[in-house]
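Left out: one protein chain. Kept in place: all the others.
Up next, chain A:
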Amino acid sequence: MHDSLRSLLRHRKAAVGGSLLLFFLLLALVGPWFVMDPSELVGRPHQPPSSAHWFGTTGQGQDVLAQTVVGARETLAVGFAVGALVTLVGALVGVTAGYLGRRVDDVLSLTTNVFLVIPGMPLAIVLGAYLPSGPLRMVAVLTVAGWAWNARVFRAESLALRGRDFVSAAVVTGESHARIVSRELLPNMASLLGSSFIGNTLYAVGAQVGLEFLGLGDVSAVTWGTNLYWAGNDAALLTRSWWIFVPTGLGIALVGFALTLVSSAIDELTNPALRVHKPAPLPRGTTLPVHVDRPAPGVLLSVQDLCIDYATEKGASRVVDTVSFDLAPGEVFGLAGESGSGKSTIGSALLGLLPSSARVTQGRILFNGMDVTALEGAGLRAFRWRQVSMVFQSAMSALNPVLTLGEQFHDTLAAHGRVSRTASYARARELLGMVGLSPDLVTAYPHQLSGGMRQRVGIALALALEPRLVIMDEPTTALDVVVQKELLQRMLELKQRLGFAILFITHDLPLLLALSDRVGILQGGKLVEVNTSEGLRTGARHPYTQLLLSSFPHLVAGDVSVTPHPPAVSELSVARPSTRIAAIPGGHR
């Protein structure tokens, strides 16, 4: 809580917005004592700004400066009052609906949604026309017309919180509803309450000024809205008296802008994804021209002294540290390591897919002798997918939900050469068949497929251009055991047939040992050991590798994967499901 307050103060938008708001609050509070009586006729009408009247005079001869300053008072008072009331009503209705659920929710949600679609201004105008005049009328009308939006937001939030463990726990222990709402729900909605209050005040100021401009306020009071009402009535435009309506408009806009800044600062602090990062620029070791070495014989990919830094607010942080390894054509190379060890970052770098905050600061990635890190623009796009493709961990969510599979295959093929839609679809059907899916799925959308099917589509897509290397970044982590096994088996069969190499990235060392020809162990961004699977299993040298292996006792103890159905597998599959893959024939050579 204190931390978030402190970061709010440090935030630039919050600082600018907050100071502007403070200025206007002070103006509204003490300003009226320093200016003339805003209603008194102090000069000739329609006088431009002068030393006597800094902002000129109105159509009746009142001081515009005085009207602007005094007008701030009631406008802001009503604005904040309505802002608070609307937040309160909205939160009350929304939390009740979201927390109690069922019938209560049905009724309250329906009411909320109905009020949400009824346009606010006409409702406010009609209500206002019937109610007796006064500031209370304004508060009532604006609250009735504006509560629904909040109720909806608070309902969604309390529904989300209601499903969380700590609330369920409180319900199970039999705490009273009132206690759960006040102790568990509301404290977790503090930032939402804050940003809603700001947003509602913004609405209230705008709507209030609009209604008063129409003459639906108390036209004898001095507020920003009535100032504009009189400006319109006294023909400010016709007499070219811009000074009558400009100061008030600027006041309204500045208050509105300040409120917007504060609320967007709150949003950004609670949702950091929206922030624009401006990390310290990273030095590029040396800018290398794209150069092509003669590839060493039998080497497809050569990663040499690769260093990758992430820019953080505290300076550069090295996530990949002088990593070197080679990969032969048709080889299966495994990269193992815990999350944060840099393994996925290496995978991204191979395709030039590093996020903007990350940079290769040293070393080279040679693919067939060509330095991938120096590729840019069209050259990089031509390289991607045709030479190296990738199966994502989240292929399930990586497909575009609004395009059919056929369209996504077509986009891929068309990006790498002119191809007709008919030809693309034919190729897509062939590829889908290859991974064991019905070719008719070309017309399906991703959401119509199960997770395992979508991952197969991911593989089919990766093979579309027959690349020489396929990176598989935790491709099976989200799948259940049976699906996982089938998928990897299929992948290895296709590899035999098409002859591509695989860079397999996972935290699952036993799986890697079963699949790969060679395995590299990553720890804290450093490649601590590279060896054949056989060599690692029998004689791991680095203490970290030994530690990793010892967490899977069965594998070190005996050679699980040579027998097709080892007795240990069933036991293992309970403890660690993915080791079942060890039973894949041909998975280990």
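Keep this in mind: contacts are C-beta pairs under 8 Å (C-beta built on N, C-alpha and C of every residue); 3 or more make two chains touch, one makes a residue touch a chain; residues count from 1.
In this text, contacts and distances are computed from a predicted model.
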Name per UniProt, for the chain absent here [options: "Nitrogenase iron-molybdenum cofactor biosynthesis protein NifE", "Sodium:solute symporter family protein", "ABC transporter permease" or "Chemotaxis protein CheR"]: "ABC transporter permease"
Option from A:W54, A:F80 or A:Y445 whose C-beta touches the chain left out: A:Y445
Which residue of A:D37, A:D305, A:E338 or A:D411 touches the chain not shown here: A:D411
Which of A:L41, A:V114, A:V171 or A:A423 contacts the chain that the document leaves out: A:V114
Residue touching the undisplayed chain, where the options are A:R384, A:R427, A:R518 or A:R537: A:R384
Contact partner of the left-out chain, one of A:S50, A:S168 or A:N400: A:N400
Where the missing chain touches chain A, by residue: 110, 113-114, 116-123, 125-132, 149, 206, 209-210, 213-216, 228, 231-232, 237-238, 240, 242, 245-246, 249, 252-257, 260, 273-274, 276-278, 351, 353, 380-386, 389-390, 392-395, 397-403, 411-412, 415-416, 445, 447-448, 461
